[in-house]
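Missing here is one protein chain; the remaining ones are kept as they sit in the complex.
Here is chain A:
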Amino acid sequence: MSTENIEKQEYNITVYTENQIGLLTRIAIIFSRRKINIESLNTSPSEIESIHRFNIVITETREVVQKVCRQIEKQVEVLKVYFNTNEDVIWQEMALYKVPTEEIAEKALVERLLRENGARVVVIRSDYTVFETTGHREETDMLITKLQPFGLIEFVRSARIAIIKDSEGFNRKLREFERREPGHEPIENEYLNKGAKVFTM
């Protein structure tokens, strides 16, 4: 058994769904029932009108992720589920930081701070300033540490959004789904994936 089956790591789960009230609950309880913490959840439109896309991040073993994904895909209004490790996706999270303008203007080398952290200013008011960064967790976290000494007032980070590197998008899949024939979706199976030698006894 490969180590990814027993070692936990971050997985990015991408779910294509119909836009239906109640579906969020149906998906969420698949995790909560198994006592799996959802670390990040984003719902958004997809490349196709009327088709919704969920991005969910959990830290689990591959085996658990695979089982959970099959349960999600089983839901009537779910079209397709993919799961990927961080290496397989391009992902971003966005963060906003509110700091007192006076403090930051006086004590920090604002320009350098922004440049070094790929941040930009969203709002400047006399009482506070709001910065924004977009990037991976470590990057958004780093700026918190840096801003803490200047009296960080408020911090918020968005859910993760991720694009699958080797995905061709969902258009062709959808056309397949719209046909009446049974789906050709292969189901991953550890043994079959390894090919012929499995069947000799």
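Structure notes:
Going forward, a residue touches a chain if its C-beta (ideal position, glycine included) is under 8 Å from a C-beta of that chain, and two chains touch if they have at least 3 such contacts; residues count from 1.
Criterion: contacts and distances are computed from a predicted model.
Candidate names were "Acyl carrier protein", "Carbon-monoxide dehydrogenase large subunit", "ABC transporter permease subunit" or "Acetolactate synthase", and the UniProt protein name of the unshown chain is "Acetolactate synthase". When the full complex is taken into account, the listed residue touching the unshown chain is A:Q71, out of A:Q9, A:N42 or A:Q71. Although one chain is not shown, part of chain A still touches it, namely residues 17-18, 21-22, 25-26, 29, 33, 66-67, 70-71, 73-74, 76-79, 174, 177-178, 180-187, 189-192, 198-199, 201.
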